[in-house]
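One protein chain is absent from this view; the other protein chains keep their places.
We just call them A, B and C in the order they show up, numbering each chain from 1.
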C-alpha cells in the first residue's frame, strides 16, 4: 500500500544516486516539482528516462544529476531547443551525457513491455532509419507464423518512476484524467514509484476518462498542489505557455541558468 | 463513417457464409440479438471466434451455422456445460465442429495483435500445458535481448466483429462502459464491424470508465434495445441469471432445442 | 466447509485472482471476516472489487461498480497477472492429479474425440503459472482425484520436483488444495500432494477412498476447527443476499 508523506521524504527514500529514473507525463501532468526536489537533494549519475525530455529534464541535466538520457524527443514544446541538453551533448557541460535514443512508438512499447513483465516488445518501427544504427537496443525479430521481419525493443523497468496526478485518496489510490500519456505503464514498469498529486481526498469520485492506479502498485504519494507547473493538471490548472517561452532565455545562458539553479537549491546565487 | 440502420440489414450486409466472425463481450454486453439474427438469416460455415462462447454460441452451433470454433472457455457461466457445443464436439451433431483452443491470455493477446496491425503477440503463457501440443497456433519465440524463451500467438483478424454497447450518437460514434472486455480490440482487429446499441442519442455525454469507438472504425450501428439479453448492459439492464439457468434444460435436449430454434426463426415448430 | 477452509487460508492484504463459484465465495468470506484488506481481482477486469453479495458470474455489474479500477481483459492479463503482481490464484478443477496438474479440457477418449468435453482453459494456465501460489478448490472423489490428468490444462508440478523451475514458471504452483473432505499440500521434497488436514468429522480412510492414487498422509495431520458463528453468519449474509 502506498505511503502518503512529503515530497522531500519520498525523494530521499526512493531516488538513489545511479538509479534509472523515469519522470513521465506527456505534455500534461509532468512531475516538475519532483524533478526540482531531485535537484535539491543533489542526486548524481542518474539514468534519466523520458519520452519527451523538456524543461524539467533540461534542468536536471544542467544541474549535473544525469549520466545518461534515454528518450525519444528532447525539446521545449512549441518553443525550440533545450539549451542545457544541447550544451551537455554538444560541449559536455556540466558533464558529458550519454544518449540512448528511440522513437515515441519504441519508447511507448518499451514501457508496455516493462509493465507487462515481458523482456521485449514488438512493433513496426525504426525501419530504414539511422536510429536503428546508432541505438543498440533495437533489433530485428521474425514472426514465427508469417516469417515477416519486425522490430523488437527491450522492456524498460526504471528503478523509480515518478508521475503527477490530480488526486489520491487516503489509502493511496491514485486518480488521473485528461491525456493519460504513458503514466500507468511507467508506474507499472518500475520497481518503486512516486506519485505527486494536486490533492489528497477522502473519496475518489469517478471522473470520465479517469485512470486509477490502485494503492498496491504505488510506493509513495505526496501532495504537491501545482506540482506539474509549468505543465498543467486538467481540472486544476492551465498550461503556462509563457513560462515555457521564458525558459528559452534562462536555458541559453550558463550564468542565468546558474542563478535559476541557486534559487531552486535555496542558496543565494 | 458508420452507417446506422436495422440489425437485419447490417447482418445481411456484413456477415457472409464462410466468414470468420467474432461476437465479443466478456459476460457483460454480449451481442446476443445479433447472434440470433445470424441464425435467422441462415449463415453457414462460419468460423466463430470468441473468448467465452456461452449461450449465444451454443445456439449458433446448435443451429448449424458454425464450421469451426476458436475460443478459450466454452461454458454456461455459473451453470455448467454448453450442451449444443458438447453435442457437436462429442457426437458431431448437427455437424462436426473443428476446434482451435487457447487460454484467455492467448486469445486476448491475439486480438491485441490484430488491433495493432501486428502478425503476432508475445506472452508468458501455455507453458507446460497440453494446449500448446493440440493448438498449432502457439509457438515459442526467443527474446533477442535476453535469450529468454516466450510464447507467440498469431493475430486474429475477423472478417466481422460484432459487439453490443450502451449508446451511439447519430454520427455512429459508439460509447460503452462498465466491464469493457475485449470489445475495442475485437472491433479494431476486424475487417468489418457491427455494433448493436441500447439507444442512439443526439450527444454522447461523458461517462466515467467509458470506452469510445470513433465512427470511422465502425462499419454499421443498429439500435437494438435489450440486444445483450440475457447478459446485461450496465446502466440499462441486469444480468438475467434465471435465463442462463433455464437454458441448461433447453440445451440438453435436441428436440427442445429444435423448438427454441423454430421460435427464433419465426416458424411454427 | 470448503469455502470456510479456503477463506481461512487467505490473509492480510493479499491480492487474490478470483474465479466464480467457490473461489469467489471463499475470497469474499475472508474479506468479510479476518482479512478485510484482501484485494480481489476478477479476470473480467475488476481490480479491488468489493461486492456486497456474491456475483453470479465473473462479469456481474456489482464487480465493476465496487472496484477500485476497471480495466480491459487484455490489460488484466498483461499488466496485472503476467508480471506476478498477484499473490494467490484460485482455481477449480474437473480433474486434479497427485502433482497438482489441472484438467478442465477433456476427459476420456482423446482430444479430437473426447469422452466428455469440458469448458476449457479460460484464464487458468496463466493463473497457475504467474500467481505466487495457487489454491485449488475442488470436490474430492476417485474420478476427479487421479494419478495423472487426461489433459494438462494448467501446469502444477508436472511429474515432480524441478519441472516448474526448468520451465521458468515464476509462481510456486498449487500450494493448497481444499476439498469437501480436507486439505492437501505438496510435499516439499517429492512435490506430491499429501493430506495435511481433514474437516471436522471426516476420517482419513474416507479421504483415502476418495483419492485415485495411494494417498500419503502428513505426520502433522490436523483436524480443522468447525466454522465459527462469525464465519457462518458472514457466509449466510453473502449467499442469502445473492439467492
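The rule is simple: a contact is a pair of C-beta atoms (placed from the backbone, for glycine too) under 8 Å apart; a residue touches a chain by one contact, two chains touch by 3 or more.
Treat the numbers as computed from the prediction; the structure is a model and nothing was measured.
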TODO: For the chain that's not shown, point to the residue among A:108, A:141 or A:224 touching it.
DONE: A:108
TODO: Would you mind spotting which of A:35, A:62 or A:125 touches the chain that isn't drawn?
DONE: A:125
Task: Contact residue for the chain not shown (choose from A:75, A:206 or A:225) - done: A:75
Open item on the list: List every residue of subunit A that touches the chain not included in the displayed model.
Closed with: 26-28, 51-52, 71-75, 77-78, 81-82, 85-86, 89-90, 101-105, 108-109, 111-112, 123-131, 134, 148-149, 178-182, 184-185, 209, 231-232, 234, 238-239, 241, 244
Open item on the list: Under the stated touch rule, tell me which residues of subunit B contact the chain that is not displayed.
Closed with: 1, 115-118, 173, 184-185, 188, 211-217
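Note that only the chains that are shown with their structure count from here on.
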- [ ] For subunit B and subunit C, let me know how many angstrom lie between their CA-based centres, rounded off.
- [x] 27
- [ ] Report, in whole Å, the distance between the mean C-alpha point of subunit A and the mean C-alpha point of subunit C.
- [x] 40
Open item on the list: Quick check: what residues of subunit C touch more than one other chain, meaning two or more?
Closed with: 78, 82, 130
Open item on the list: If a residue has to touch 2 or more other chains to count, which residues of subunit A qualify?
Closed with: 117-118
